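The other protein chains are all here in position, but one chain of the complex has been omitted.
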Amino acid sequence: METVSIIFSFIYQYADNIGFLLLAAVGLIIIFGMMGVINMAHGELMMIGAYITAFAYHAGVPAPIAIIFAGIGSGLAGIVLERLVIRFFYRQLLSSLVVTWGISLVLTEGFLLIFGPSILNVPTPFGSFGVGELTFGIYRLVLFGVALLLIGLIWALFSYTRFGARARATMENPEMAEAFGINTSRMYALTFGLGSALGGIAGGMFALTATISPFFGVNYTLFAFITVVVGGGANVITGVTTSAAALAGAQTIVNNAWSVYVGYVSMMLAAFLILLILPRGISEYLERRKIRVAKKNG
Amino acid sequence: MGSNEQRSVLDKYLGRLNGPQTIGRGVPFWTCFLAVVVVLALCPEFLSRYEIINFSNFLISGFLALSLCLLWGYCGVLSLGQAAFFGVGGYTYGIVALNLLNAHGNTDVAFVAGIVVPTLLAGILGLIMFYARLAGVYIAILMLVVSLMFELFLLQTADPDYTIGAAYIGGFNGLRPASPDDPLLPSLIFGAGESVLEFDGRSVEFYYLTLGLLGAVYLGLRWLVNSSYGYLLVGVREDSHRTETFGYDIRLVQLSVFCIAAAIAGLAGVLYTAWGTFIHPNQFGLKANILPVIWVAVGGRKDLTAALIGALVLEWVGIRLAAVGEISLLIMGAILVVAMLVTPEGVVTTLARVVEQGRAFARARWGRGGTGPRSERQDS
Partner (left out) sequence: MTDNEPIIDTSGLVKQYGGIAALQGVDFSVDRGELHCIIGPNGAGKSTFFKLLMGIERPTAGAIHYKGRDVTSLGSFERARLGFSVKFQNIRVYPDLTVYHNLFIPLRRHHRMKKIPGQVAELLGELRLSGTENETVSNLSHGQIQWLAIGMSIAAEPEVLLLDEPTAGMSDDETRETAEIIRRLSATGMTILVIEHDMAFIRDLNTRTTVLHYGRLFAQGTFSEIEANEEVHQIYLGTL
């Protein structure tokens, strides 16, 4: 095999793994990273998105529109969850962890009861291309691109829009925001819904490559959490991007050297080690360095 | 004779078993306790053999509930992966028993190893997590990841290469002997010299053994949580920083309780493997991890009795539901969510409080049961 195709294969896998982590984490960036709400049912909201995409697609809706349906459906489901259950647990981290885990169980088992364990498939679009003797799926790169695009949109939304400013004010200091006339409970519901909608879109994107079953969500929840946690809260966007890059790096290298299982384990280990050294995540460290550099330069 | 004197008599004989950190301190409670023990002891008289085998399994769930209750309810350290220690205990017991049964003729070493190894694992994990001062939420999720990693690893050990002496790890086939010449995975056989005491997992004796051990662990933990250590646990739960400023090394407190909880979960795993002479990677899986959390949260995490009742009742309900169809887990999840919304402190705990208030009201209204000041200082 030529060196070029090996190198390209490596880069391709790396991008694929980063895309996977980023896309899985994209909803949680808002829900956990910004709101600080633990939602163990996030993967199940993605699962709902995947089902909606699959059903819509098989009903003749073009894939991109099916994915938008998924976003709307998961977003609404998220708002319902927030109003019915999650809002009562905002100040109790461990309890919210447990109650949302219960929700994830209800959703998984509920879907299992209704749709059965059968696996749905949606064909992967765009075909593939070759480099040297190896062929690569184009859609994987699309996933990577969409993940970056969505993260860019989140950043723009929270930095430049009125909604973003109000949401940030609410997360920062709810009492103060309330005093400024912001309806904070509606803000919470909407922000949670937005995070869920992004999860639904991610689920819909994954639906085109992964097999869809009621157990679709579990892995996404854990990977998304790990990515966001390792990223840290000081600056969620840069945090998540760097953490995805770091974790996917560990995974890709080990994957190639040993097996997929060892790849997963090494990614978990990398996450664990980063947290031991930087308990508040990578972004905290980056922020601190930025300050130090800024100081040095005057 | 007023409840005051009754209580001091109880305190004299029950001491720390009867302390304020546990629900149920009066004569009515201990009467009920004895009644339940008697009924459970008499079960083999009027239940079928099949049901007794099921009951043994319920009792094994009780250990897991107590383990998680101590850790989460009393010390405030939530682990979503408590089944990891259960599974490690079960696999360790099985592997050691398979290897030593022919040589020793008993499973003494396996029994001890099944408790010690998970405790050591908890020691290592706890040392890293608590001394790095990881946030509670991360610890909870990390433990789930650890358990799922075990499952993932064990599932891919179906290759015949994965043998440890006479034990074949077996992947999704479950743990089994490496070759037809090796002994089968045994039930508990305790031996000292020539004398041997065997507890077949399907026997009434095994049921009594499990009942006895569960009773011992329950009373032992009651004693523990009403000791100084128990108050320290609650102190760490309620405000760990404040407790630290009194000179307590809270990392050590968390680490120690993590190990105790792991030992109890390991014991449960040992009993489970011995009960069915079988263990499978799904004992590390999602379902195995979420069920203990449901029992403890629904029963009442801050009290041993409540958590234990939660486990036994919900396991019984689960079996009944399984007979109806594949809805057991769905209903369990729904029970959890509803219970946490309606009674955040747990169903049993809330009921106990209502009963207590009712009695206090009755006392104030009709002057029954004595009105003197309550007896003091059960802990001195």
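Lettered A and B in written order, each chain numbered from 1.
Assume contacts are C-beta pairs under 8 Å (C-beta built on N, C-alpha and C of every residue); 3 or more make two chains touch, one makes a residue touch a chain.
Model, not experiment: these values are computed from the prediction.
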Inset, instruction - Using the touch definition up top, pick the residue from B:Tyr162, B:Phe190, B:Tyr248 or B:Phe278 that touches the left-out chain. - result: B:Tyr248
Legend entry - Touching the absent chain when the full complex is considered, from B:Leu40, B:Leu232, B:Ala311 or B:Met340: B:Leu232
Legend entry - Missing-chain contacts mapped onto chain B: 20, 228, 231-232, 234-235, 238-239, 241-250, 302, 374, 376-377, 379-380
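The rule is short, and it goes like this: only the chains that are shown with their structure count from here on.
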Inset, instruction - List the centre-to-centre spacing of chain A and chain B in whole Å, with centres computed as mean CA coordinates. - result: 35
Legend entry - chain A - residues contacting chain B, complex: 38, 85, 88-89, 93-95, 97-99, 101-106, 109-110, 112-113, 218, 222, 225-226, 229, 261, 264-265, 268, 272, 275-276, 279
Inset, instruction - Provide the residue numbers of chain B that touch chain A in the complex, in ascending order. - result: 72, 76, 78, 80, 128, 132-138, 140-142, 144-145, 148-149, 152-153, 156, 286, 290, 293-294, 297, 326-327, 329-330, 332-334, 336-337, 340-341, 344
